[in-house]
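Note that one protein chain is taken out, while the other chains of the complex remain in position.
Going in written order, the chains are labelled A and B, and every chain counts its residues from 1.
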Amino acid sequence: MDSRRSPARLALIAPPALYLFVFLAIPMGLMGLLSFRPALRGGIANFDWTPTLEHYRATFAEGGYTRLLWLSVGVALVVALITTALAYPVAYFLAFRAGRRAPLLLTLLIIPFWTSYLLRLIAWKIILGTNGAINSFFLWTGVIEEPVGLLLYSRTAVVVTLVYVWLPFVALPIYASLLRIDRSVLEAASDLGARPWQRLLRVTLPLSAPGVFAAYLMVFIPTVGEYVSPLLVGGSKGSLYGNIIEIFFGDGINWPRGSAMAMIMLAGVMALVLLIARLVNVRRIVEEP
Amino acid sequence: MTRGLLRWYYLLLLLLLYLPLGMLLLFSINEGTSLSFPLRGVTFDWYRSMFDNGQLLGAVGNSALVASGAATAATILGTCASLAITRFDFRGKGVFLLAALLPLVVPFIILGVSLLILFSALGVSRSLWTVAAGHTVVALPFAMLVMMARLVGFPRSVEEAARDLGASYFYTLRRVIVPMVAPAMLAAWLVAFTVSVDEFVIASFTVGRDPTLPVYIFGQLRFANRFPQVVALSTLTMLVSIGLVVLAERLRRSGPGEAKAA
Partner (left out) sequence: MRAPPAVELINVEKRFGDTVAVHPTDLVIEQGEFFSLLGPSGCGKTTTLRMIAGFEQPTTGRILMTGQDVTGLPTHRRESNMVFQNYALFPHLSVFENVAFGLRVRRFDKKIIEGRVEATLAAVRLLGLAKRKPSQLSGGQQQRVALARALTLNPSVLLLDEPLGALDQKLRKEMQLELKRLQREVGITFIYVTHDQEEALTMSDRIAVMNGGRMLQVDDGATLYDRPSTRFVADFIGTSNFLTGRVTESAGDTTVIEVPFVGAVTATGLGPVAVGGDVTLMIRPERLRFGAPAPGDNSARGRVEDVVFVGNDILYLVAVDQTITLTVRGRNLGAEARTGISRGEDHQVSWPSDATTVVGA
């Protein structure tokens, strides 16, 4: 590691740092500022206003959006849980049973993730709709008499589509952490008498926990702000916290209020991320003698 | 015993993953505008009429432009950042890394909304430029991940040899490092490109008069009769994305001095 204050170091770090400052830090700062502003009169660059906590209060108040926030968090928790649970056996299969074909099979799994997100949502819209694949198939085969309307436009539909969207991606970190387990440790467990299930519970799972945890967070955090899938398949009952923010910045113009809601979500995310960052670093320090 | 069970589980999951995509494919060659059973005739009309739709083609072009711009910016900035992180010590390295990788975990709506505020405050009207600026921010971490992985496995001794022979850091960078990691840079570019082409949320908040493809598609969802056309295009885009990702993966691993571990 080079510690000298060489011009190279500055030249390398300045452009990206500057870019992130302008297009990441400042926007967040502006948004924060806006969240304390009573109303957007006179344009953004106008500083003739007194800060207020009104928007925050309104969000947390009775009839506010606290319930929706917790709902969105709940949906995100559930989506992350289902996705991780479904992905673990796949990752296990790839790490321990797939042998030489593993990279290929992994790639096959990942490919859907690299297709357009919007596209995959549309696919589910087609499948779940009243005129859609599932209904028309069962109508055609005579299983049902009338199309089932509730498949689409519900919170369940949102959960299902989100699980579908995230599933290919989630297997990756779990797979990586399973690969890192020293095989001889697993052999030792068997040698000492652990049956396959016991070995899974006592050795494999604990040792792959970091990967599972990472996977869970990678789904959970972005999903809290999810609003597109509710728009496409959620209907009126499937709206989430993100939808309200979108409305405040769209048709129901109220940027300050929307900013406040976004700031609340950001604060929660940052708290979680910093907590994780702290935990992980401390652990690494302990592990290195 | 479990050996077979796990394999079936994988295959089942794979099937379930590709089934909706298959449906889309069917939809794009189906006559009629809704995917109902029994299927009506097969037609390639939707693919053909795609080329007559000026708006559609315009949106494709816009996405390509934005993605190229964002990918280039993200790759350059990302390479600089990766080099700085893997080769130098500096105060605030942790903070910088956190900031650069933040878009990977922060909900995109927050990023999109804050960028909207920024452009509004600066008086910059929204356009493809603003979309590209936003996409660069989210593509940057992806580019960095690719480059850091490559640079970590890079033999330092080559750099040191060049320095020992009298080359300045910039010379070494230009003539030694960059040529050797060029395939990885290309891979990073392709990954960034793919990220941008598919990105919807940030685009929807920063787009101006000219839509990117996802924004356009979203807008067309109301028009049932144009729907299959849109799906046909999306299917094509999907195939292109897949091709690019496979190519990127091949490139990421090549280049001299690469530890064949990944």
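Just so it is clear, contacts are C-beta pairs under 8 Å (C-beta built on N, C-alpha and C of every residue); 3 or more make two chains touch, one makes a residue touch a chain.
Remember, it's a predicted structure, so these values are computed and weren't measured experimentally.
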Neighbouring displayed chains - absent chain, whole complex: A
Options A:Gly43, A:Gly142 or A:Gly193, residue touching the unrepresented chain: A:Gly193
Per the touch definition above, residue among A:Val185, A:Ile253 or A:Ala271 touching the missing chain: A:Val185
Residues belonging to subunit A that touch the chain removed from view: 182, 184-185, 187-196, 198-199, 202-203, 206-207, 287, 289
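The definition used in the following text is that only the chains that are shown with their structure count from here on.
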Centroid spacing, where centroids are CA-atom means, of subunit A and subunit B in whole angstrom: 17
Subunit B-touching residues of subunit A, taken from the complex the two chains share: 1-3, 6-9, 11-13, 15-17, 19-20, 23-28, 30-31, 34, 44-45, 86, 89-90, 92-94, 97-98, 105, 107-112, 114-120, 122-127, 129, 131-133, 136-137, 139-141, 164, 167-168, 196, 217-218, 221-228, 232, 242, 245-246, 249, 255, 258-259, 262, 265-266, 269, 273, 277
Contact footprint of subunit A on subunit B as seen in their complex: 2-3, 6-7, 9-10, 13-14, 16-18, 20-21, 23-24, 27, 34-38, 73, 76-78, 80-81, 83-84, 87-90, 96, 98-100, 102-111, 113-118, 120-121, 123, 133-134, 136-137, 140, 169-170, 173, 194, 197-198, 200-201, 205, 214, 217-218, 221, 231, 234-235, 237-238, 241-242, 245-246, 249
